[in-house]
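Quick notes on the structure that follows.
Of the protein chains in this complex, one is absent; all others appear in place.
Order of writing sets the labels: A and B. Residues in every chain begin at 1.
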Amino acid sequence: MDWLEEELRRALARKEPEPGFTARVSARSRAGGRGALSRRWLATAASVLVLAGSGAGYRWYQGVRAKEQVMAAVRIAGGKLNQVQNRVLEVAK
Amino acid sequence: MKTVVKLLLLAVAAQLPAQQIQFNLDHLAGKASNTVDVSLNGTMLQFAAKFLDGKDSEEAQVKKLLEGITGIYVKSYEFKTEGAWAPADLDRVRDQLRAPQWARIIDINSTEDRQTTQVYVRSENQKMTGLAILVSEPKELTVVNIVGNVDLNSLAELGGHFGIPKVETPPQKK
Partner (left out) sequence: MMPVARAEQPVADFDALVREHQAMVFSLAYHVLHDRALAEEVGQEVFLNLHRNLATLQSAAHVLFWLRQATIRRAIDETRRRRRQPQVELEKVAEPAIGPAERDPMLSETLRRLIAVLPEDARAVMVMRYQEDLDPSEIAELLEMPLATVKSHLHRSLAVLREKLVRRGLGDR
């Protein structure tokens, strides 16, 4: 085992969660698994807005979704282009 | 575990502008373990740009990048096994990139990880009007088409820095 592997073991050593973790899990299991706020609120909020006939609210939801798509697309395209750039630079060395 | 992120908001137009490629890859979604599908025309991009935060450095860079762009289309599929996509799937895309205005500027074939990457640029009257990136691996297929004038350096730079956590430099000892 070389130095890097030893450092990786050290860096990735197990860590305890915040105190009270077991109590929080127990509480949720007794409550039937409910209790944590769903992080997927956006779709739910959108449904509510549409049903309530709130045009402006739904338009906001569309805008946020469109922004997420733009960021996803730029990440993918930019990531691939960056890989290409690095490979070209490596070959040129 | 199958995850599908279908982000399509816009119906496909009956006739696509020349800079926009027809992907014909939707049949792969059913076989993919992970799909990203983005289709944003100029109107949607302008709309989305309003929601980009100018105070966030990444979003501000993206907002600037969007200034010359009138369409972004991405299809990216990951598969659990090899053989899910066929060479013909990519050939149909490449055939559209044989048009005179398109030029292939990058063609990288890595035998080590069996990845092929091709980048095409479309020009008209000495101005860039489109970009296409095709990346294929045994278990992944990604096709990107951007319509408009793309700042390639900015796009590549964004791709290299997205989400990379910054390491805090400790204060200098005096």
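Some observations on this one:
Following the convention adopted for this analysis, a contact is a pair of C-beta atoms (placed from the backbone, for glycine too) under 8 Å apart; a residue touches a chain by one contact, two chains touch by 3 or more.
Computed from a predicted model, the values in this text were never measured in an experiment.
Along subunit A, the points of touch with the absent chain fall at residues 2-5, 7-18, 21-22, 24-26, 28-30, 33, 36, 39, 72, 75-76, 78-79, 82-83, 86-87, 90.
Note that in this section only the chains that are shown with their structure count from here on.
A separation of 20 Å divides the Cα centre of subunit A from that of subunit B.
For subunit A in complex with subunit B, the residues that touch the partner chain are 62-88. Those residues of subunit B lying in contact with subunit A across their complex are 5, 7, 9, 36, 38, 40, 44-45, 47-52, 59, 62, 65-66, 72-74, 76, 106, 108, 110, 117, 119, 131, 133, 135, 142, 144, 146, 152, 155-160, 162-163.
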